[in-house]
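Only one protein chain is missing from this complex, and each of the others stays in its spot.
So, chain A:
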Amino acid sequence: MRDDLALISRWIPKGARVLDLGCGDGDLLAHLQDDRQVNGYGLEIDQDNIAACFAKGVNVIEQDLDKGLGNFQSDRFDYVVMTQALQAVLRPDSILDEMLRVGREAIITFPNFGHWRVRSYLGFKGRMPVSSALPYEWYDTPNIHLCTVKDFEAHCRERNIRIIERQVVNRHHRSGRLTRAWPNLFGEIAIYRVTL
């Protein structure tokens, strides 16, 4: 399992009701089902991923996140998870609001655009950053709403979203002295647990 998923699964207690937005091939939910007996559903649009979820026995619903979560009732879930997709949706602010409407807490991970390598790529090369975390060219990237750790936290303050837990890690999903002291400069992946 991806390291960020392992980090997230530690935050989810046994028997929780979980909605995973953009659940991919269902790795996280399969793990949570086996390990934590969660009642979980994934949303996904890629049919290869959907077939992979079927094969794992993970509940998956074909649904486009950009069309909202209006089909789910308020407070239906304990946790609504979205890993590495916030930057790819049409309206990250709306989806965040929706996550906190249908779930008690939201768990979000995104690539930190404030990382020093990204900054220096743009600063020194004068070109849109391309890296292992952001492997696309400017014209074909699905990442249309990239943000930094600071941007995200400012947004949370504006919307009165409370950050319960934050973990900012490097590309190996480890946190160290540097990522703790200067998360927006040294963190490559930001992981948040938030609530209203």
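The rule we apply is simple: a residue touches a chain if its C-beta (ideal position, glycine included) is under 8 Å from a C-beta of that chain, and two chains touch if they have at least 3 such contacts; residues count from 1.
Here, contacts and distances are computed from a predicted model.
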Options "Homoserine O-succinyltransferase", "Multicomponent Na+:H+ antiporter subunit A", "tRNA N6-adenosine threonylcarbamoyltransferase" or "Sn-glycerol-3-phosphate ABC transporter ATP-binding protein UgpC": UniProt name of the undisplayed chain: "Homoserine O-succinyltransferase"
Touch with the omitted chain, as defined above, among A:50, A:118, A:134 or A:168: A:50
Interface with the undisplayed chain - residues on chain A: 17, 39, 41, 47, 50-63, 71-73, 76
